[in-house]
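Here the structure comes first, spelled out in structure tokens, and everything after it is commentary.
Note that this complex is displayed minus one protein chain, with the remaining chains in position.
Going in written order, the chains are labelled A, B, C, D and E, and every chain counts its residues from 1.
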Amino acid sequence: MERAIYIGRFQPFHCGHEKIIKTIAEETDEVVIGIGSAQKSHTTRDPFTAGERIEMVLKALENFPIRHYIIPIQDVEYNALWVSHVRSMSPKFDVAYSNNPLVIQLFTEAGIEVRRPAMHERDIYSGAAVRKSMIEGDTGEWRRFVPPAVADVIEQVEGVCRIKRVSGNDE
Amino acid sequence: MERAIYIGRFQPFHCGHEKIIKTIAEETDEVVIGIGSAQKSHTTRDPFTAGERIEMVLKALENFPIRHYIIPIQDVEYNALWVSHVRSMSPKFDVAYSNNPLVIQLFTEAGIEVRRPAMHERDIYSGAAVRKSMIEGDTGEWRRFVPPAVADVIEQVEGVCRIKRVSGNDE
Amino acid sequence: MERAIYIGRFQPFHCGHEKIIKTIAEETDEVVIGIGSAQKSHTTRDPFTAGERIEMVLKALENFPIRHYIIPIQDVEYNALWVSHVRSMSPKFDVAYSNNPLVIQLFTEAGIEVRRPAMHERDIYSGAAVRKSMIEGDTGEWRRFVPPAVADVIEQVEGVCRIKRVSGNDE
Amino acid sequence: MERAIYIGRFQPFHCGHEKIIKTIAEETDEVVIGIGSAQKSHTTRDPFTAGERIEMVLKALENFPIRHYIIPIQDVEYNALWVSHVRSMSPKFDVAYSNNPLVIQLFTEAGIEVRRPAMHERDIYSGAAVRKSMIEGDTGEWRRFVPPAVADVIEQVEGVCRIKRVSGNDE
Amino acid sequence: MERAIYIGRFQPFHCGHEKIIKTIAEETDEVVIGIGSAQKSHTTRDPFTAGERIEMVLKALENFPIRHYIIPIQDVEYNALWVSHVRSMSPKFDVAYSNNPLVIQLFTEAGIEVRRPAMHERDIYSGAAVRKSMIEGDTGEWRRFVPPAVADVIEQVEGVCRIKRVSGNDE
Partner (left out) sequence: MERAIYIGRFQPFHCGHEKIIKTIAEETDEVVIGIGSAQKSHTTRDPFTAGERIEMVLKALENFPIRHYIIPIQDVEYNALWVSHVRSMSPKFDVAYSNNPLVIQLFTEAGIEVRRPAMHERDIYSGAAVRKSMIEGDTGEWRRFVPPAVADVIEQVEGVCRIKRVSGNDE
């Protein structure tokens, strides 16, 4: 039995994340999904609370073909402590999936194997692009980039209105 | 659909917790289980990390007749912020279960309904009693108070040795 | 023009505090009243929020014969920083009034003059005694120890019920 | 009786703030003035300590036709906690005045009414403009934008020299 | 070349510490001396600042027959992060010396070898005993338990007066 960890900010959880988790599901047995920067919310870059992001991931992965655990991970301001922090908050894991250079470096220095998942259409499937579309668009085009269940969560919390407002673009 | 939250330190998760969650399962549809004081570990009162406690709860509730989410909740030093903190970290909930006077007061002041689960044989099924038995006992009697899956997790992390040592009782 | 600072936790503001401020009013021109441990609330020892304590002091000192400023002062965990912290949060002051040994030592090491106000009937007029009376008493005797305006604030926030509950005495 | 809260960084308190408080005085009975980012000082953007800013506001509003309370409010790094933090530090309030998009969003989500005061000549009466004038100007033109009492406080603490130096423009 | 780490609070540095470092000097090549709880001072249990304790150790170990480095180590509130914290603050080390059960447990779980130095006359040579003697004694008997250079530092900072006062025993 091999258990992986995959950490992202998921602001919001989009189809690129979904594809990566599908890949992980093919390569390993269980996956811990870490909601990074869990304490952040209500900013242009981090609009959603950890709780809202947990709901997104939960619903998007419902009936997904891999056992998964979802845990919020608050930042520690201190990179040298980050791996110990993740380890103490998470069920044990054997391998990490990441394309983030800092995460790769920190796990590698700590002796943890890191695999880099292929990224599909990174320019489209990126949190930044989805947030930009929410802030600037009026047509709801952002829905195309997220699983339907995620779009539902965003609507329930009036997320588009929130990100428009905190980005100052609602004036 | 009603979703409850039930927060405990689960140091460790014991049969009293299990009974309470069974009660909750009868009264509501889904339950968020919050691992309180998530940042604490390696002390006499808080021997296990959040990750270890998540594993305990996961395994103890496997095949349990209620949909449940397990989330670590770090302390905020500031009681006036605690309810907002829990809300931001958790999927939305409708009602809280607790017998902790402070938790009851804080949720009540915030306008959240609190239900008090009946506690069974509180003197036996208490975290303090289990930890005392781990520290002082040599016969493994503590196993009687926790679900078998929890005992397995404790053994894997050599938890009895750890609590004995950090309590200074191993000299 | 001489301005003093007088720092207390004011949990709650009682007649002993009032007497001390009367003394200060006779000896100096203006007084900054610092609400110490401002971030604490909802515990047996610190039941009231900073905002509630500000209201107590405001109302108790209404029409008081000295110009006064009320500022909340959050703790810094670090004694060596405390004087700089107070100085940065407060309008400038020339002298401090205190009977707290740590406060006296810290201000003195920083070269700030400290005066020790006489304390009247310290066993009666102490925050601990008032809180004990709130928790244990049923007759509202605690009202005798606080200015009437303070009793009003405590009632508005249902403070007796709160302290009874968080002290665990409500079971 | 209606009490409002109005929160700003007041780096420094300028005539635009004064006008807004005049408006608030016409519309409500009492106002809590929150000194935001209270812990910050000695930077180009936040040159003055909370204590210095309290003195500015105190003196500028002396004899002002509305009862006002001035309280420093330290940042919480965590937007989801901010409203609870403000509430715990402040006397109770009924309505908030703000033109800050984040503040509006956070208060609104918490169910607190927000009113947007008209802003007068925003390009002139802005903290950024006043600070720029202090750093770059030699003629003391910045005085035109602040109440005379505020200019006095800034001079007493040698504020222009400080902001010039920390902005690195004094080389 | 083998480098050890030895961490203590050194409140104050006493002859027992000196003996232990002598032992370490016989067994290894270099030693990092970590000043634990570096951020604490001005309490009965932690009277001296990190800077003062560094001066004590520096002077006591002057001309000591082992190369040593002295570094202050602030607490992290979080035991699971402590080893990573120490490692990031210290020059690399190969082995730790400690008799503290928690330190032993944490280093051991992290795979670091721990050696337990023999303790000499632990009842006499303990920080608690020295502090008690400072607080209660009038004869300066505490000097017998610390190296002469340490007594000098304590006198320069008027340490006995400070600990008497903050312990409330000076009334």
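Simple rule for what comes next: contacts are C-beta pairs under 8 Å (C-beta built on N, C-alpha and C of every residue); 3 or more make two chains touch, one makes a residue touch a chain.
Just so we're clear, the structure is a prediction, and the values are computed from it rather than from any experiment.
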Review point. For the full complex, which residue in A:Ile66, A:Ile104, A:Ile124 or A:Cys161 touches the chain that was left out?
Key: A:Ile104
Practice item. Quick one: say which of E:Ile7, E:Ile21, E:Ile70 or E:Ile163 touches the chain that got left out. Key: E:Ile70
Exercise for review: Touching the hidden chain in the full complex, which residues of chain D are there? Just list them.
Suggested key: 39-43, 49, 162, 165-168, 170-171
Practice item. Considering the whole complex rather than only what is displayed, give the residues of chain E touching the chain that is not shown. Key: 38-39, 41, 49-51, 54-55, 58, 69-72, 74, 87-92
Review point. Residue-wise, where is chain C in contact with the chain that is not depicted?
Key: 76, 78, 80-81, 83-85, 87-88
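Here is the rule we use: only the chains that are shown with their structure count from here on.
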Practice item. Identify which chain pair among A-E, B-D or B-E reproduces the interface of B-C, meaning that over half of its contact pairs, matched by residue number, are the same. Key: B-E
Review point. Once you count every C-beta pair in contact for both, which comes out on top, A-D or A-B?
Key: A-B
Check your understanding: So how far apart, in whole Å, are chain C and chain E when each is placed at the average of its C-alpha atoms?
Key -> 37
Point to revise | Junction residues of chain E - those touching two or more other chains | key: 78, 80
